[in-house]
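As you look at this complex, bear in mind that one protein chain is not there, while each of the others sits in place.
To keep things simple, chains are lettered A, B, C and D as they appear, and every chain counts its residues starting from 1.
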Amino acid sequence: QDVPAAANDDVLKIGLIYTLSGPPAALGEQARDGFLLAAESLGDIGGMKTEIIVVDDEGRPDLAADKARELVQRDGVDFVVGPIFSNILMAIVQPVTSTGTILISTNAGTSTLAGEACNPNFYTTSYQNDQNHEVMGAYAESQGYQNVFLMAPNYQAGQDSLAGFKHSYTGATAGEVFTELGQLDFSSELAQIAAFQPDAVFTFMPGGMGVNLVKQYSQAGLTSIPFLSAFTVDETTLPATQDAAVGMLGGANWAPDLETEANKAFVDGYIAKYNAVPGTYAMQAYDAAQLIDSAVKKLGGDLTDRDALRAAIHEADFDSPRGDFSFGTNNFPVQDFYLVEAVKREDGMYGTSVKEKIFDDYVDNYAAQCKM
Amino acid sequence: MMNLFVLQLLNGLQLGVLLFLIAAGLTLVFGIMDVINLAHGVLYMVGAYLIATFAAATGSFWWGLLLMLPAAVIVGLVVEFVVIRRLYARSHLDQVLATFGLVMIANEAVKMIWGASPLSVPMPDILSGSVPLMGPLKYPVYRIAIIVAGLAVAAGLFVMVNYTRVGMLLRAGATNRSIVSALGVDINRLFAIVFTLGAVLACLAGALVAPILSVDTGMGESVLILTFVVVVIGGIGSIKGAFLGALLVAVVDTLGGVFGPILLREVLDPAAAGQMGRVLAPMLVYILMAVILFAKPAGLFGRPA
Amino acid sequence: MLDVSGLEAGYGESQILFGIDLHVQAGEVVTLLGRNGMGKTTTIKSIFGLVKPRAGRIMIGGKDLTGVEPHRIAMAGLGYVPEGRQIFPTLNVEENLRATARPGKWTIARIYDLFPRLEERRRNMGDQLSGGEQQMLAIGRALMINPQLVVLDEATEGLAPLIRADIWACLKRLKDEGEAILVIDKNVDALTRIADHHVVIEKGCVVWSGTTREILATPEVKDRFLHV
Amino acid sequence: MTSLTVRNLTKSFGALKVTDDVSLDFASGEIHAIIGPNGAGKTTLISQLSGQLRSDSGAVAIGGRDVTRLSMPDRVKLGLARSFQITSVLPGFTTLENVALAVQARHGSSFRFFRTVANETALNEAALAALREAGLDHRAEIRAKSLSHGEHRRLELAIALATEPKILLLDEPLAGVGGEDADTFVANLQKLKGKFTIVLIEHDMDAVFALADQVSVLVYGRIIATGSPEAVRSDPEVRTAYLGDEVGEVA
Partner (left out) sequence: MTDATAAITPVRRPLAGRLKAALVLFAVFALMPPLASALNDPFYVLIGTRILAYAIAAMALDLILGYGAMVSFGHAAYLGFGAYAVAILSRHGVNDLMLQILFAAGISAVFAFITGAISLRTKGVYFIMITLAFGQMAFFFFISLSAYGGDDGVGLAQRSTVFGMDLLKSDFGQYYVTLALLIALFFFCHRVVGSRFGRVLSGIRENSTRMEAIGYSPFRYQLTAFIISGCITSVAGVILANQAQFVSPAFMSWHRSGELIVMVVLGGVGTLAGPIAGAVAALMLEEWLGALSKHWKLFFGIFLVLMVLFSPRGITGLLQQLGIARKQE
């Protein structure tokens, strides 16, 4: 069995790989900050001297593959944590996990890795990509909507998102539009929405695209039509959209106002340290740090027995801010999902707020395909 | 369907006018001073960040706009003086390399100053409503304002370049700097003015879209390529070309995305049409450019080599 | 009007001019003669600051303008008809004349009077002119800045005999109106009929200078330095 | 040896008829001068003959073969070469390389990817010979952009000569070439006379009348006279349209 050289020394090395430049940097920075917050509050992770190396993948898969190899081969990290985006994940899975190093994704959760290509050295603290969309589909279904307008950027994740929505929504669609990736002006799509007057709009517009869509949506006077989304209205975009987004609905596995002990500690700590409301990206990375901590502590710092390590991680013995958390057979989380709404918080900042639990202990649709 | 068409035309016009504002500066600097300025998109971004800052500081969009203009002039003059001026006599490739460097510097500097999260600019109250259009349709006042402002600038520029002496000197300087100066014209000052004018227009475009779009570090880059497409379709150095090119690109983009799939469905079965539409949609602008350049290798109004 | 002394200049590493002295008084016509590649054009370019002088002095109207920017030389009253025409291809004829014009006795109307052909082609772009038309335009353009000293570098190249004769007549008229002229041309015979002074350069040095009378009296000059 | 015939050639730029029904025969081995006022359409005619400009109507034939539809490079292959009134050389190449390329064009395949061309002595020697003809061999290693105006003109000529044409179209070869060199050049052309057909455009009447076997006068795109130099010189219409008094001086 493959035991990375790194497993033998007495420093715990963790590599974080996130997109820290370009417009999506806001997401990467949240995740990084979430992880570092946990590291700070835990002190020595796993009771070991800890070294954290942060690298920027610049949103480039080819570069990310090299950086990941660099973390594993040159820096000898025990864990690689990251990334944000699926295409980066696809590029680094092989280089990291083939050496026996553990990869913990804190956001991207591609279907292949949840299903047929599941991997004993790969864990995710986030979700399977389709799940938040399914939440919104189920919500739309429960509201009895009959014609929903669907919109997503024209790339793999966008197509998956609409598929995910339709997985749990059986009504008709008023239109299905794929926008250009990185599109910033949605006047043309909004014109269509205005013309069709659907029961609701569902969209997946991460990052800057979402900010623009939300602002323009309210400017176009369309707020009477319910706006359902995933990864669009969240704590990374709310500072820019502010009031324009208030009242919009999303699907999530957590919200900052979820009432658990652990969540309060996390959210308060984050706001105190970074003066911003944390989003899921931060929470999931925070959990990755807790996950590593719990596993390493269980083993008393001896990482050479890889099976034991994997078993320890799989136990997921820590208090997640989101409450219930465990790993399914495919190392993807089994967790609850909520309908969340954008609100202006009491502290004057903007954030999402839990409105309704949609799924309880939800398992993704690909777990059955995983032979592990 | 008709409603949608009209609305899309208006959207196309608005996008086109905006593209024109950016492209005008690029085509002037490029056609007249023969400088390829990749940092032009950066100026657009800076304009947006400037107005975001000033509007936040003063609490008013209008004050923000007013303060942004002199700041843009300063930015233009400084960039011209520090870098661009030294590139006039250099090859296009050197210009590409240097201004590419400027882009990197500016993007990083903006991120260091303003952070990576997008900023937003509130829309001025008087322009924030929408006006009723036919039937249930409404159109945002602010976008109409952009159209009007853009058209005014277009007309002004067109007159300046084609009918004033400054315009003549600019065109003359484009082809033969040294002779223009040997005939008694301070070409450096003239070029500095043009560059600054282009910079201010780009900043203005950035400032105008700030209330509609998020202000983020990538906005300059995404618009740069599109602006180059516009300039090249119109013919380098031609204000008229930039204007028509901008409208063409914008209309093809807005209408093509919506009506393209509908047309495709006429000839293909829905699944294939959907697939085809998804493949073609992002290419649309590029296909347009390739077709136009194939037919007119120097753009619509460019001078053939 | 124009006093050049000890002028040295060159391109890159090669030095072309090795101390040129040249003087043009107000109202005087001076020629610059020499075979191909001897440095005539380089001299003119250095006077206009298009080639940076490495040594020597250029005084215009008593002011030291050595090494200043070209436009300041032109503003000091020098009009330039460059070698090889160099008209602006993207401007039409009239714009070519107007773009750099300054007020004075030369107006568009007078230029058209001098070169009727240009009026016929006034809407043609600069590069849609015949070689000779371009040459006329270059001369017209220099006159339109209403200079006190006109510098013509091979201004009759490519002109038909009739037009060439017109140019000579025109130069004569300019001279009569008190304008100073510095001219390079290979038609030495025609030049001697209007010029007062001649400067012959060879390999970047002045090898002979004198008045028209002297040059006519010493045919060896033509033989030795000009090979005509 | 080859002759060049032109039948009813026309060309307009917009409303302007620049070449107006021109028909000419350039007999083999002769120097045929075309003179005329500035803007008469001489350069345009050359461009039409060389294939750089497409004619509106009419026909051009080389040695009896119709070439009206052929491109410029194809006409060159049939032995037609031109020089440019406004110098057009390869500025970054040395004088020698400029000419060597012309030699190479005539010497068969340029789709050779491996042999180092700089070592092909045959090319270099032929090029040097052409440079010598033009009096430029001492500047062989200079980059063309560093040449003076007059030297440029000579290079222009050397390039045209190096293509070893059967028919040579010269557009003001003497412009900018001064003094004795002009005389040398005239003498050289004199020597070439009979070797190939030359169409000569020139405003230097000394040269024209010294060299030409035939002279045609082009005014406003039309040939107003063709004939021997003497006949043309004394034609009153030609004198008023073009020559003026200067011929008097020259003659």
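Everything below uses one rule, namely that a contact is a pair of C-beta atoms (placed from the backbone, for glycine too) under 8 Å apart; a residue touches a chain by one contact, two chains touch by 3 or more.
In this text the structure is predicted, and so the values were computed from the model without any measurement.
Considering the complete complex, the chain that is not shown touches A, B, D. Check A:Glu51, A:Glu70, A:Asp199 or A:Asp243 against the missing chain and you find that the one touching it is A:Glu70. In the complete complex, the hidden chain is touched by one of B:Leu7, B:Met123, B:Ile236 or B:Ala273, namely B:Ile236.
Residue positions on chain A in contact with the hidden chain: 20-21, 56, 60-62, 65-66, 69-70, 73-74, 86-87, 90-91, 93-95, 110, 154-157, 159, 181, in rising order. In the full complex, chain B makes contact with the omitted chain through residues 30, 36, 83, 86-87, 90-98, 100-109, 112, 225, 228-229, 232, 236, 275, 278-279, 282-283, 286-287, 289-290, 293-294, 297-299, 302, 305.
By the touch criterion stated above, the residues of chain D touching the omitted chain are 50, 52, 71-74, 76-77, 81-82, 84, 88-94, 96-97, 100-102, 104-106, 109-121, 124-125, 128, 132, 137-138, 140-141, 143, 159, 162-163.
Criterion: only the chains that are shown with their structure count from here on.
Counted as hops between touching chains, the shortest connection from chain A to chain C is 2. Setting chain C aside while every other chain stays in place, the touching chains sort into these groups: A, B | D. Farthest chain from chain B, judged by C-alpha centroids: D.
The innermost chain, defined by the distance from its C-alpha mean to the mean of all protein C-alpha atoms, is B.
Simply put, of C-D and B-C, more C-beta pairs touch at C-D. Taking the mean of the C-alpha atoms as each chain's centre, chain A and chain B sit 35 Å apart.
Averaging Cα coordinates per chain places chain A and chain D 75 Å apart. Of all residues in chain B, none touches 2 or more other chains.
Interface residues of chain D facing chain C in the complex, by the touch rule stated above, are 13, 35-43, 85-87, 146-151, 154, 172, 175-182, 203, 205, 242-247, 249. Contact residues of chain A toward chain B in the complex are 20-23, 25-26, 29, 154, 176-182, 184-185, 187-188, 191-192, 194-195, 197, 208, 211-212, 215-216, 219-221, 236-237, 239-242.
On the chain C side of its complex with chain D, the touching residues are 11, 14, 35-38, 41, 83-85, 117, 121, 128-133, 135-136, 154, 157-165, 186, 189, 226-228.
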